[in-house]
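First comes the structure, then the notes that go with it.
On to chain A.
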Amino acid sequence: MTDTTSTALLEIDGLHKRFGDLEVLKGVDLNVAEGEVISIIGSSGSGKTTLLRCVNLLEEFQEGEIRLEGEAIGYREVNGVRKRLPDKDLSRQRSMTGMVFQSFNLFPHLTAAENIMLGLRKVRKLGKDEARAKAETWLGRVGLAERVDHHPGQLSGGQKQRVAIARALAMDPKLVLLDEITSALDPELVQEVLQTVKELAAEGATLMLVTHEMAFARDVSTRIVFMEQGLVAEQGPPEQIFGAPKHPRLAEFLGRSRT
Partner candidate 1 sequence: MGYTLNFSSVWANFDSLLWGLVLGLFMAVCAIGIGFLIGIFGAFASQSKSPWVRGAIGFYVSILRNLPLLVLILFVYFGLPQLGMTLGRLESFIGALAIYAGAYLIEVLRAGLMSVPPGVVEAGRAVGLTQFQTNLYVVTPIMLRNALPAMSSTFISLFKDTSLAAIVAIGDLTYQARKINVETFRVVETWTVASLLYIATCVLIAAGLRALERRYPRF
Partner candidate 2 sequence: MSEFLHQLTLSQGALLSGVQVTIYISFLSIIIGTAIGLVIGLVLTYAPFLARLPFRIYVDAIRGTPVLVLILAAYYVPAVLGVSLDALSSGILALTGFCAAHMGEIFRGAFQSVEKGQTEAARAIGLTFPQTVRYVLLPQVIRSVLPTWVNTGAELVKGSTLLSAIGVGELVLRTQEIIGRNFMTMEFYLVAGLIFLLINLAIESFGKYLERRLTYA
């Protein structure tokens, strides 16, 4: 088991996120250590996805701090004024985390391999052959060795999502964020994607995922985080969260999820 007391890879302190008047995150605190697999659960509107998007700096946030390997990301203080970092720094910090989206967001004009190679070449500055080799390796690992030169339009939903996972993982991110990655899939395609995630977890990747697949979360996670109304309401190992929920809303939520 992972030692959660060691220095955290990701530290989130007092994170506040507002969309206009609507406060979506109301002071989230969360630490993630290397090798952990964290599933974030909760009803829709609880702020799960927003939290993930803040970590990947796809959303701006108004208060609090997110540190990755000790480095504050997204903002810096200049003479006491909080300032968003310039595009170049944001890009570098984003490349430390990988993100897999609900709607895949593959680049339609690029083949499966090219989707993976783009970041390797332009961000990681690998040569063409090296990037290609790495892309092929990763496509093999997600079971798509046969689809290397296919365009996204020629792939099924499950295959697209596995390419997206390979695209995120090939960048060797410290942390991979997976945002409801099976929600847009037909039921029969869900398992192949979940299986891929399980294998990654088994290999020791640090994962943070938002999911509605409770059985899967229970199976794959080292820790479950329950979010409610923009706050972390309860967290703990899967056995405890699913077996003996303390927070009344968690019990209610789990009851609803089971039906």
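By definition in this document, contacts are C-beta pairs under 8 Å (C-beta built on N, C-alpha and C of every residue); 3 or more make two chains touch, one makes a residue touch a chain; residues count from 1.
The candidate set was assembled so that all candidates are chains of the complex that A comes from, given by their letters.
Since the structure is predicted, the reported quantities are computational estimates derived from the model, not experimental observations.
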Single touching candidate for chain A, where 1 or 2 all sit in one complex: 2
In the complex with candidate 2, residue positions of chain A that touch it: 56-58, 87-88, 90-92, 94-99, 101, 103-110, 118-119, 122-123, 151, 153-154, 164, 167-168, 171
